[in-house]
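One protein chain is absent from this view; the other protein chains keep their places.
Chains: A and B, in written order; residue numbering restarts at 1 for each.
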Amino acid sequence: MLFPAPKNSDPTGANRVVVTGAGIVTALGIGWQKNAEGFRAGRNAFRPVTLFDVSRQRSKIAAEVDLPAELPTTKLSPNSICRLNRASKMLLIAAHEAWTQAGWNAVENLPVVIGTTSGEMAFGENYLQQAVRFPYSKKAQPTRVVHYQAQQQGLDLCNAFDFSGPVTIVSNACASGANAIGHAFETLRGGHAEKILTGGYDSLCQLTFAGFDSLQALSPTPCRPFDAQRDGLTLGEGAAILTLETLEHARKRNAEVLGEITGYGATTDTHHLTQPHPEGKAAFTAMTSACACAKISPEQIHYVNAHGTATPHNDATESVAINRWATDYAKNLPVSSTKSCSGHLLGAAGAVEAVACLMALRGQWLPPQTSLHKIDPACNFEIVRQPVDKKIGTALSNSFGFGGANASLIFRRWP
Amino acid sequence: MNDSTELKEQIKQMLVENLMLKINAGEIADDQALFGPGSLGLDSVDALQLVVALDKNYGLKISDTEVARKTMQTVNSIAAAIESR
Partner (left out) sequence: MVRPGWKKPLHVRPVPEPVSRPVFFDHPRLRRANLIAQFTVAAALEALGKNVSLVQGGRIRLGIIVGVMAGGVNYSRRFYEEVLQNPRTASPIIFPETVFNAPASHLAAFLGSEMISYTLVGDDGTFLQGVAIAAQWLTDGKVDACLVIGAEETDWIVADAMKLFRRKTIHGAGAGAILLKKDSGSGAIAELTVITDSFPFTQSQSRFETARRMRAHLPSCAPNELLCCGEQDAAENAAWKDWAGARLAPKAILGEAFVAFAAWQCVAACESIRQSEFTAANISVVGVNQQAVGARFLACADAS
């Protein structure tokens, strides 16, 4: 039953929640290894857009993924495999990596909680073009309708690994991935489930690219988060999936643990649909309540993976919020935005950046931003600009989005 | 109605349609401030939309944000920019 809560649930939320599998796909590469190398070196994966025509757009670059020729073998039927488009394939690849690493077996009632902003938008675009150009042609339209919808991508995962469970799609703009992981974390902490497949995905599409360009939010050059002369974000695409379970469940099957999630805070900024309030109250409250949830103070956070989109508004507000939240500890708090490497993955950003934190904690290094020229004087904190090894125990990741969705997650190194 | 008055009427109609204003065109005064405190209450998204609308309807291309702010202060300033194009 989804309600009332199961017998052994515990409203005080005492269950510890651990990560036993992680899968990731970005323009840096396919899989944990390639992405860890990319994030650690601060490699930027931007290139001219090839997926659709950008000749009349201000910006021409993005962090595009090179999809492999073959998908990993799963239980998906052959004809459903040939109906998958970009977003579904990236999601499937990331889920396969996490599922294999976790060593889960197919069970009933295994929840899926994933974030996206556009689902398989490319199919929506194709559907419209054909419906207008050839009003009576039904060719391939049914497949586009079914596989455009985000819930179908969730069901694809159930079919791929032959399990079943509630599929929940969270669409809170650029915070979707973080909200999805946060909701999975709270559901496990409260004993409403024992294990959850969670994460986020989004693929580049013309509608979203043209949308951000119409708002003059895209930079013509690779984005430079927290730079004094920053002039916009760079879009990217990809997916990241985590297999989360309660510590008790992981211990019972003595699974290898990659890291622990200890805190989550989520708020809403009601200032404007696309711009945060300059004082950053919602971001400040999200970070503060994530710390309260993890029962730690800002000084115990060793690295912050900022939302850091490199738009004038976001980075200014996030700086104010971090300065206020970290107080005088800010000056020795290392911060960086990995969007300088992977681009802004919208619905997948929160999930990819969660994996980046797990990589940093596991490898004991800080992901740098090599694209920064001159740091914005508003930042009282230190931006990680060169690859560096560092003993770190906890990391906080911020994700904010259109509509004022603000989310912060805290990760702890394991053991 | 001489040309410039007619142009201002068209501009007001363009403002109402493009910016989905909940008032009718006649209620906008020629010299009323469009942005900033005590004005029509437009914001930066409206400004971007106005730049696109001026390009589409009058071929007036504004690429620089400073020029845009000066040009789009009031219906009068918009009309002047169109006439001097």
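As a convention for this text, a residue touches a chain if its C-beta (ideal position, glycine included) is under 8 Å from a C-beta of that chain, and two chains touch if they have at least 3 such contacts.
Since the model is a prediction, treat every value here as computed from it, not as a measurement.
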Option from A:C158, A:L197 or A:C223 whose C-beta touches the chain left out: A:C158
Per the touch definition above, residue among A:R40, A:R83, A:H96 or A:H183 touching the missing chain: A:H183
Candidates A:A45, A:A102 or A:V167 - the one touching the absent chain: A:V167
Full-complex contact with the absent chain, from A:L207, A:A228 or A:A292: A:L207
Residue in contact with the excluded chain [from A:I30, A:A45, A:I61 or A:A150]: A:A150
On chain B, residues whose C-beta touches the chain left out of the figure: 18-22, 41, 45-46, 48-49, 52, 55-56
Residues from chain A at the interface with the omitted partner, ascending: 1-5, 9, 11, 13, 54, 56-57, 75, 77, 109, 116-117, 119, 124-125, 127-129, 131-132, 135-136, 138, 141-142, 145-146, 149-152, 154-155, 158-159, 162, 164-173, 179, 183, 186-187, 190, 192, 206-207, 210-216, 266-271, 273-274, 281-282, 285, 401-405
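Operating definition for what follows: only the chains that are shown with their structure count from here on.
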Residue numbers on chain A that touch chain B, as the complex places them: 214-216, 272-275
Residue ranges of chain B touching chain A (in the complex, touch as defined): 43-45, 48, 52
